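One protein chain omitted, others in place.
Here is chain A:
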Amino acid sequence: MTHWNFQELSETPSQTGGPYVHIGLLPKQANIEVFEQNFDNQLVQENTAGERIRLEGRVFDGLDLPLRDVLVEIWQADANGVYPSDADVQDKPADANFLGWGRTGADFETGFWSFNTIKPGAVPGRKGSTQAPHIALVIFARGINMGLHTRVYFDDEAEANAKDPVLNSIEWAKRRQTMIAKRIERDGETVYQFDIRIQGDDETVFLDI
């Protein structure tokens, strides 16, 4: 193979997180007390602005059985649609009481996972467009060779969803609904249910970002 005289590096290849991913990323779920401050699925602090919501669901394999060893992470903007990140270029201050990121593991028995967070505001899209409110979500697990990315949209944002550039870039319109979470009220709490189907009927849309 001929090489040009500049060197571009190849991205380090991905490998599965394996069945014991919790040891490193959620040590408390593996009953390991090592760190004083552990990362978790609570994105809401006392002074965080915005509507409190709970996001929950399960991840199913090709036989429709829940993954009980899956690790889930989310990344989202604050209530005003600003990311608490140095790379957000909107020139608006992000909520100082919001990390925007959380991590959880499915229950070892039932496979249910959940986050306590806030509903994100709309974020600018490309070329002056506006994206519907959404949460970026990635799953890692045994049997998954590279983290699977998707987005969570909200079923009570139908108008914004209809104009969302990413949803509209999915040519198979019937697949778009696999990225839309269902709002319910439970004991005075707002809950969005979002099940992920890795393979088969109603397979969730996964993104190459």
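The criterion applied here is as follows: a residue touches a chain if its C-beta (ideal position, glycine included) is under 8 Å from a C-beta of that chain, and two chains touch if they have at least 3 such contacts; residues count from 1.
In this section, contacts and distances are computed from a predicted model.
Of "Phenylacetic acid degradation protein", "Hydrogenase", "Protocatechuate 3,4-dioxygenase subunit beta" or "Cytochrome c", only "Protocatechuate 3,4-dioxygenase subunit beta" is the UniProt protein name of the chain excluded from the display. Across the entire complex, the residue among A:Q42, A:Q90, A:T110 or A:Q177 in touch with the chain not shown is A:Q90. Listed by residue number, the positions of chain A touching the unshown chain are 7-25, 27, 30-32, 34-37, 61-63, 67, 69, 73, 75, 77, 83-90, 99-101, 108, 123-128, 131, 134, 136, 138, 140-148, 151, 165-166, 169-170, 175, 198-200, 203-209.
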